[in-house]
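Structure below; questions to follow.
Only a single protein chain was left out; the remaining protein chains are all shown in position.
A and B label the chains in the order they appear, each numbered from 1.
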Amino acid sequence: MQEDQPIVLKIENIHKRYGETEVLKGVSFTVKRGETKVIIGPSGSGKSTLLRCINQLTIPDQGRVWLEDEEVTHIKKDINLFRQKIGMVFQDFNLFDHLTALRNVEIGLIKVKGMNKKQARERAYNELLRVGLKDQANLYPAQLSGGQKQRVSIARALAMDPSVILFDEPTSALDPELIGEVLEVIKNLALSGMTMVVVTHEMGFARSVANEIIFIENGMILDQGSPYDLFINPKHERTKKFLYKITELYGKSKDE
Amino acid sequence: MDSLDFIKDIVLPPLFEGTLVTLKLLVFSIPLGLVLGILIGTGRVYGNRIISFLCTVYTIFFRGTPLLVQLFVIYYGLPSLGIYFSPFTAAVIGFVICSAAYHSEYIRGAFLSIKNGQMMAAQALGMSRMQAIVNIIFPQAIRRALPGCSNEIIYLVKYSSLAFMVTCVELTGAGKIVATRYFRYTEVFLVIGALYLIMVTIVSNLLKVMERRLKIPGLG
Partner (left out) sequence: MEESWLAIYEALPYLLKGSAVTIGLVAGALALGLILGIPMAINQVYGNKYIKIIISFYVWFFRGIPVLVLLFLFYFGLFVLLGLDLSAFKAGILVLGLRSAAYQSQIFRGSIQSLGEGQMLASLSLGMSKIQAIWNIILPQAIRISLPGWSNEYSIILKDSAVTYAIGLMEIMTRGKFIATRTFKPMPIYLICALIFLILTYGGVKLLSELEKKVRIPGFGNKGEGN
């Protein structure tokens, strides 16, 4: 389906080291419009670092990133403009604790996009509707469940009209019974054609939603391909082992 | 190098004498203040209604008023009731009373932070309430109160300068006298400031060592 779609995000040869350890050792991939790319890999393999290198929250030592033909890593470009178009959803939500759900979603619209308050409010409200939280609009983060918090943070990212959204283990901080509602939202986004890069350990979700799965270990892409390629026919023994272990650990989710 | 000679020959000798007085003030006030603070703090938590009430009023009063007022009452006020103190004694009394009020706040907080189970377990072993407080609760509480109390002690090092306001010539007072005589305020008070910084640094390092010594692995 995405075969003839344009490339939205292109990552080329990203390197990053912290002191002695090289966390990313030259990672490259591209994401086409409407594609859902799932990144998996063991803890400490550099997944979060990779996502943060994409929107330059971490500055890579080497390598380049393009968003829709414009180079993000170009020194002369205003990074804040790119970040508006690259949504990010964090493992621990990072909602702004002093603002209600609605204000969390609209603040980027008002302060960054310069939208007027009335329009911003309307837009924010619609985004909350989209993630099923219209009744929680006026609650503060502390009054929301984990699943609700994560859905607000997704709405916050969506409101900015991003070209791509990066998810960093969006369900890892959630109680098991709350994971489903968040995955449901992300799945619907995929179906609606949103471009996404998702780091996750939810294999059922990966299998049913991913166009491509990338397996990262030790800061390098070890294996990549369609869910079928990886689950049924992995190139490396390591991939097989990892997938086996992770499926054991996290169980098979309802999506299977 | 006129400035350096002036400091070395004229300023430093009286300042060292003043420093000795300051240290003497502290040697008396710090331990006595801590002991009184522990008594007041314990009284607030474990005393009967009357004791607890009195200790609370004490804390409210002395934490709510400036040390300077307290010193004035002791040194200038009490003589009108026939009670006289030397400037040094008046200053020590003021420091002890005032710092005890602040210490008691930390001691009280520390007592309250110890879980109920500790008291129950001690009493289950057959200890009396008093025994439990002394042997089980207090040793834990004092460790928790220590960082707060350390801060108060460091404050006291600095506030000891107020002794000069009741004519006890300690470091600050000695400096004021030299500075006024030679009209060289900036140099003299910079030297004094340095001496206080040294004292504060030494005292806070000593307290840190003590905290480390008393530390129980995995606790606090």
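As a working rule, contacts are C-beta pairs under 8 Å (C-beta built on N, C-alpha and C of every residue); 3 or more make two chains touch, one makes a residue touch a chain.
Values in this document were obtained by computation on a predicted structure and should not be read as measured data.
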Given A:16, A:83 or A:121, the one touching the chain that is not displayed: A:83
Which residue of A:70, A:92 or A:122 touches the chain not shown here: A:92
Out of A:55, A:148 or A:195, which residue would touch the omitted chain in the full complex? A:55
Against the chain that's been left off, what residues of chain A make contact? List them. 52, 55, 57, 80-88, 90, 92, 94-98, 107-108, 111-113, 139-143, 153, 156-157, 160
Chain B residues touching the chain left out here are 60-61, 63-70, 72-73, 76-81, 109, 158-162, 164-165, 172, 175-176, 179, 185-190, 192-193, 196-197, 200-201
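In this section, only the chains that are shown with their structure count from here on.
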Using CA atom averages as chain centres, what separation in Å is found between chain A and chain B? 55
